[in-house]
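Shown here: the complex without one of its protein chains, the others still in place.
By letter and in written order, the chains are A, B and C; residue numbering begins at 1 in each of them.
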Amino acid sequence: MALRDRVRDVVDGKRFQQVIIGVIAVNAIALGCETSPALVSSYGGLLTGLDDAAMVVFVAELAARFYAHRLRFFRDPWNCFDLVVVGIALLPAAGPLSVIRALRVLRALRLVAMVPSMRRVVTALVRSIPGLLSLSGLLVLLLYVGGVVAVNLFRAGGDPRFGDLGSTVLTLFQITTGDGWSDVMRDLMATQPLAWIFFLVYLLVGTFTMLNLFIAVVCSAMESESESGSGSGAKAGAVTPDDRLLDEIRALREEVRALRLERVGTATAGQ
Amino acid sequence: MALRDRVRDVVDGKRFQQVIIGVIAVNAIALGCETSPALVSSYGGLLTGLDDAAMVVFVAELAARFYAHRLRFFRDPWNCFDLVVVGIALLPAAGPLSVIRALRVLRALRLVAMVPSMRRVVTALVRSIPGLLSLSGLLVLLLYVGGVVAVNLFRAGGDPRFGDLGSTVLTLFQITTGDGWSDVMRDLMATQPLAWIFFLVYLLVGTFTMLNLFIAVVCSAMESESESGSGSGAKAGAVTPDDRLLDEIRALREEVRALRLERVGTATAGQ
Amino acid sequence: MALRDRVRDVVDGKRFQQVIIGVIAVNAIALGCETSPALVSSYGGLLTGLDDAAMVVFVAELAARFYAHRLRFFRDPWNCFDLVVVGIALLPAAGPLSVIRALRVLRALRLVAMVPSMRRVVTALVRSIPGLLSLSGLLVLLLYVGGVVAVNLFRAGGDPRFGDLGSTVLTLFQITTGDGWSDVMRDLMATQPLAWIFFLVYLLVGTFTMLNLFIAVVCSAMESESESGSGSGAKAGAVTPDDRLLDEIRALREEVRALRLERVGTATAGQ
Partner (left out) sequence: MALRDRVRDVVDGKRFQQVIIGVIAVNAIALGCETSPALVSSYGGLLTGLDDAAMVVFVAELAARFYAHRLRFFRDPWNCFDLVVVGIALLPAAGPLSVIRALRVLRALRLVAMVPSMRRVVTALVRSIPGLLSLSGLLVLLLYVGGVVAVNLFRAGGDPRFGDLGSTVLTLFQITTGDGWSDVMRDLMATQPLAWIFFLVYLLVGTFTMLNLFIAVVCSAMESESESGSGSGAKAGAVTPDDRLLDEIRALREEVRALRLERVGTATAGQ
């Protein structure tokens, strides 16, 4: 057995994955502890050490997997996800890019790829996205068109929530989620008493679209549910009455066959 | 080939539609840029020029379509939508009507009519509206009746949200969407301690109706979903067991036919 | 034809109902106008006159209906609803009972009983209530138990929203609807830092129950939907394949009958 095969056996083995899950969990907890100034001042060295050790393990793991599977490694989207999430920590995080340091904890999301039941759930979620693109596109278009209309109508009022196109679109998104829309409307109505017309129209159109987006998610989720479930349920139920019919027809066929045999018997006897 | 036919070929062609989609997109972006004072002061002339050019293209396009399809042009509701949306920019927008200028960006909604997948989505949304009319009517009636009751009960408290019938109905609509209803109630309870009775009753009745309106949308959406899907799914599944039965019955028929032929054979032989 | 039969024909006739619908609508608009001090000062006499006239019409209508249907009148719950709603205006509305005057507009809800499509919708809504009683009871129990726990835990903090059992239950209802629960929690956490435990537990249990109450509504609505729809849809679809089978079996039966006739023929011939 070649070295590559042996590495693949180890890398794809259950024990190896359990070790990695453990490292991810410990790493996630360490990164959580690093958010506490008290813990950092007491155990800062230990936490940094744990993080560095986890990084070494992850890089070694991905290298071993890449060695074992070669370019097929990139065919599995979960591997690409792992690569990106681990790679974040290797980016330079000085100066304006210090935000990237905050993203190191995204590594904890690797747990999703490792635990089969979560992996299945996320795969199902991701698969339902393409069916939502038309409706999401419609919603983005509504946000943009509504934003341009609203910024033209309400900018004069001086409300910072309608100060420029970006803020306005963000405010409309807030209104579409239904959070505090009445406060926004009442503030505007102080200077522009007819603002409620815009809000009513936008709320009805936007929420109706959102609602249908929601229904599209439900429908696609139920479809995939029923697809995976129909193998056992639907067929099992449908077979029962058909089986009664088949039995009846087979009995009839037996009868006809008996008739034919008798007939042949008498014909022979009658000759 | 007459000129009209050639125009129709061009107007209904794919390339022509792609050009129009491009013009709509560029126009929408230009109108978005016009909302930024900084961009207007630098490129104001260019943006106005782009808008005017887009208007010329749209008017020419609609004229060409009307020339090609004559009065059938008005049968397609999407064409009427295009006409209204483009026509907005031709209205006088001076003085009190300056609001109309803000509506020019509605032209961007023409994208919906142009992109088939979005068009299908919106057609489905519009088609589900008639089924909602009874429940919507009920909700409007509840808003009106609740508004008259509330304005009579709470106007004395001096809250501007219950100042007149219009404001009250708007406030009740806000309560029905569940946004900040508790703030409104607590403000009222300072002067009228029993106000919570009205809110509880209205919230239960109104939200229950809203919920059922929502369910009606879901039901009609799923119905149309299953209608469009039943052609392939349901029949394909139902045929399988029936085919087994049909096969069995056909085999039986063969048997009976064989019996009949044999019978005729023996009868001939026996004569 | 007796007078009672003639009255019944008139009262149950379409024209009579349309007149009553008109009176209800005019009365509802008049009561809406009465909420405007400006309109009352100008047309106060007219509005009061309209209301009185509508009352006379309603009392006469109900009397005629009662005369026509005698005690069967009370069997239709819609009639009882009409009686209560019209009767409100006959109650003494002086002094502390002036609230009752505000309820006169409930008469407008008679429109629901008059317009068949709305009547069907409301009947369906009311019919779905019994199936919700267990879950609603559970929710009320949760509100009560949660209220007693919360008032004991949080009353010491001095927040009026947790001042007594009534206020606390109202606040918990607000939390269950998800409106501003985080504000309530943060205010409490200023004095009782562990208050979030109660909120998290209550929110998860309460919202989960609400969610299932919602699902129960959806389920019962869809059930009744599919019951009313199955007569046409499901059977129409199921008959098609069966018909093919029936045709096949009938053809087979013809074949067997032909065989039998021939057999009798040969048997006769063979004798």
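Going forward, contacts are C-beta pairs under 8 Å (C-beta built on N, C-alpha and C of every residue); 3 or more make two chains touch, one makes a residue touch a chain.
Being a predicted model, the structure only gives us computed values, none of them experimental.
Residue A:Leu103 is the one among A:Leu103, A:Leu133 or A:Ala156 that touches the chain missing from this view. If you put the hidden chain back, the residue from A:Val121, A:Ala156 or A:Leu194 that touches it is A:Val121. Only one of A:Leu138, A:Leu165, A:Leu203 or A:Ile249 touches the chain withheld from this view, namely A:Ile249. Residues of chain C in touch with the missing chain: 133-135, 137-138, 141, 144-145, 147-149, 151-153, 155, 164-165, 178-183, 186, 196, 200, 203, 208-209, 211-212, 215-216, 218-219, 223, 230, 234-235, 238-239, 242, 245-246, 249-250, 252-253, 256-257, 259-260, 263-264, 267, 270-271. Against the chain not displayed here, chain A makes contact via residues 28, 31-32, 35-36, 99, 101-103, 105-106, 108-109, 111-112, 115, 117-118, 120-122, 124-125, 128, 161, 170, 173-174, 177-180, 214, 217-218, 221-222, 225, 229, 237-238, 241-242, 244-245, 248-249, 251-252, 255-256, 258-259, 262-263, 266, 269-270.
Criterion: only the chains that are shown with their structure count from here on.
Chain centres here are Cα averages; for chain B and chain C they lie 27 Å apart.
Chain centres here are Cα averages; for chain A and chain C they lie 37 Å apart.
Residues of chain B in contact with two or more other chains: 178-180, 218, 238, 242, 245, 249, 252, 256, 259, 263, 270.
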